[in-house]
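One protein chain is absent from this view; the other protein chains keep their places.
Right after this comes chain A.
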C-alpha cells in the first residue's frame, strides 16, 4: 500500500435542475486521508454534490482529486481515476454472488482476453476484501440474499477491490443495528489509512464517533465546517435542524427516513 494519498478539492460547484439550483457555489477541501462527514437536512444537496463529483450530473466550477480535474469526464473515466461511490439505496448485483460482485468491481481494467474467459479461483485482492468486510464465508451466496448491513459492506468491499482512493459513501449505516454501525465505523477507520473518505450521514451518534471533520450543507450551500465539536456548537447548524437552537445531538436523527 504505497499508493499516494490524495485530497478532494471542490471550488464554486454549481448544479441546477431546470432553474432550481441544488448545489449553489460549494467550495470545500477534504485533506488526504480524512474522514469527512457531509450532513444537512433532506434536500440540502448532499447527494447531488456527490453526483457532480462522480460525473452523474452536469456541474460548473471545479472538482479536483489530487491534481486531476474531474468535471467534464464521463462517469466510468472518473471511476478509473480512483473515485468510488455507493448509493443511498443498496445497488449490489442481487442475482450474482458476493464473489462475482467483487470480481466485477475488481475488473474494470481487464482486457477482452480475460473477460471472455471463465474466472478460475479467487483473485488476491478479492480474497483480501472478503476478509476485510467479513463476508469470506458468504462468498458464494447470492448478494440478494444478504442482510441489509452485509450489502452495505459488500458495497464498500467493491470500492476497495476497485482500488478507489476516494470513497464517497451515501448514508452507509442507514438501517443498520448498533453493532453493525460500530463495525462499519471501524471499517472506515481502517480503509482511511490509505484512502480519503467522504460520508453522507444523518446519524449523529455515528458522526460523533467516527467523523474527523464535518461539513454542513443547507439549501445547496456550505453552512458550517470544522471538527465535530465546532460544528455542533454552531448555532446556525442547530437552527436549520429544528428551526431553533437545540442540542444538535438529538435533532438530526429525527430526519432519517
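Methods note: contacts are C-beta pairs under 8 Å (C-beta built on N, C-alpha and C of every residue); 3 or more make two chains touch, one makes a residue touch a chain; residues count from 1.
The rule is short, and it goes like this: contacts and distances are computed from a predicted model.
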Chain not displayed: protein name in its UniProt record ("Acetolactate synthase", "Acyl-CoA dehydrogenase", "Urea ABC transporter permease subunit UrtC" or "Hydrogenase expression/formation protein"): "Urea ABC transporter permease subunit UrtC"
Residue touching the undisplayed chain, where the options are A:31, A:122 or A:219: A:122
Absent-chain interface as seen on chain A, which is shown: 54, 56, 74-76, 79-80, 84-85, 87, 91-97, 99-101, 103-105, 107-110, 112, 114-119, 121-122, 127-128, 131-142, 147, 149-150, 153, 158, 162, 180, 183-184, 186-187, 190
